[in-house]
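Have a look at the structure below before the remarks.
Excluded from the complex is one protein chain; the other protein chains are retained at their positions.
Showing chain A:
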C-alpha cells in the first residue's frame, strides 16, 4: 500500500479522532448538551481524612496525572493520597476530581472507553494527554478552566466546604494536573472565595493561567524530571523572555517557590511517589514528597494563625 494511504487511513485518523473527541467534550459542556456529573459512585466518599463534624485545617484536592481514568484510581495506586491522609489527619482530602474531563465523567466508565481500556489501554493515556493540550489551547482554555473549576467547587461543597469560611483549599497537582489546577483558580475563587494554595509535583503546564487569585504556588521539582522540563521548553509562556506571561508575572511577584526533590524522576521506580526508592536519610521518595507537602500546608496554616492573632490581640 502507498505510504501516504497507510498514514492517512491507519495512524492519522486515530490521532485526529482523539484530538477531536477531546474537543467534543468541551463543546458538549459549553453548549449545555450534557450536564456535568456530580454524584460519586456508591461507596465512594466525597472526602477522606478529617471528620466532617469539625472544620479541618485545610481541604486538599489532589489532581492526578494522565493516568487518572476512574473516580477511584490514580497512577500511583493512591499511595500519595493515602500517605497524606495518614500523616495529616487535620486535612480533608479529595482525590476523585477528574482533571481530564470537563464533564467530570471518568473515562474508564464510558462504554466504548471501557472496551478500549482492556484492549488498547494506551489510547486512554493519549486521550488524557490531548485533554491537557486542549486545556492549554487558548481557544478552549477559558471554557475548560471554568468546567474543571466548577467541578472542583462542587466536589468541595459536597465534601462539606462552606464558601467564605476562610478555610484554605490546597490544589496538589501531579504532572498534567498542574495545567488544570492553575486554570481552576479563578472559577474556584469566584464560587467559594477561599484562600488558595497551589502545590505542583513535576507540574506540566503552559504558564498561561493567571495566578493572581492564588496565595502562593510551591513548585516541587527535580533536576532528573525530564517531563516537567519538556513543559518549560515547549510553552513560550514559561520562557523568561516572555516577561508579561502569567507565569513570569507571578514569579516576579514572589508567588512561586521552588523546592528541589532531587534525584526523583517524573515516573518509574525512582519517581516522586516511589515507596521503594530510598534517600540517604532512610526515607522513601514517597515519604519525602508527602512530608514536604504537609510541611508546606502546615507552614501556611501557622503563618495565617500568627497573622490572625497579631491582627486581633
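To be clear about the criterion, a contact is a pair of C-beta atoms (placed from the backbone, for glycine too) under 8 Å apart; a residue touches a chain by one contact, two chains touch by 3 or more; residues count from 1.
In this text, contacts and distances are computed from a predicted model.
Missing chain, UniProt protein name, picked from "Allophanate hydrolase subunit 1", "Integral membrane protein", "Quinol oxidase polypeptide I" or "Homoserine O-succinyltransferase": "Integral membrane protein".
Set against the missing chain, the residues A:27, A:230 or A:258 yield one that touches it, A:27.
Interface note for the absent chain: among A:134, A:184 or A:217, the touching residue is A:134. Touch with the hidden chain on the side of chain A covers residues 2, 4-5, 7-9, 12-13, 15-16, 19-20, 23-24, 26-27, 30-33, 130, 133-134, 136-137, 139-140, 143, 234.
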